[in-house]
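One chain of protein is taken out of this complex; the other chains stay put.
So, chain A:
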Amino acid sequence: MAGRDAEFADYFTARFDAARRTAFALCGDWGEAEELAQSAFVKVYARWRRIREETVDAYLRKVLTHEFLNTRRRRRARERAVAEPPERVDARAAGSFHAAETRGPLLAALARLPDRQRAVVVLRFVQDLSIEQVAEAMGCSTGTVKSQASRGLAALREAYSALGGEATRTAR
């Protein structure tokens, strides 16, 4: 067990923070991201002997993505981010929202994407995975990945443009 734990310790040290950041991009909450990443590494540990070294990253991605999607499904879509903000927003609330937007306008736009579309966007563009790798992690076809990535990126592009593009980015 010592050899197993030593190998796993090296992997944990090297990858946990990146997994936590990926999870944050998926869920938008650092606390939840920590739990998703922790849960994914627990599953990796339990299968450590059976995972080949060259595929462990892919396995971690798959577990993390499924943890996120399963968590959202358990919560039911009722707690998911809305596609559109409400029409009526008072000045105080608008100010609060603006503050959040200033911290991360694209993160807010990302949060408004449907869960699976957001997962595709994060894996494809943040993680820079190939379409085939994303399809493998998501358990779906490459065609689905292409269409979801295209729609997700279009939504983010629109949000980016609406926020003033580079000017907003540098002001963050």
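Assume a contact is a pair of C-beta atoms (placed from the backbone, for glycine too) under 8 Å apart; a residue touches a chain by one contact, two chains touch by 3 or more; residues count from 1.
In this section, contacts and distances are computed from a predicted model.
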{"item": "From \"LigA protein\", \"Glycolate oxidase\", \"Sugar-binding protein\" or \"ABC transporter permease\", the hidden chain's UniProt protein name", "value": "\"LigA protein\""}
{"item": "Residue touching the undisplayed chain, where the options are A:58, A:106 or A:131", "value": "A:106"}
{"item": "Touch list for chain A against the chain that is not drawn", "value": "5, 8-9, 12-13, 16-17, 20-22, 24-25, 28-31, 34-39, 41-46, 48, 66-67, 69-70, 73-74, 76-86, 88-90, 92-94, 96-97, 99-101, 104, 106-108, 110-112, 114-117, 121, 125-126, 138-140, 153, 156-157, 160-161, 165-166, 169, 172"}
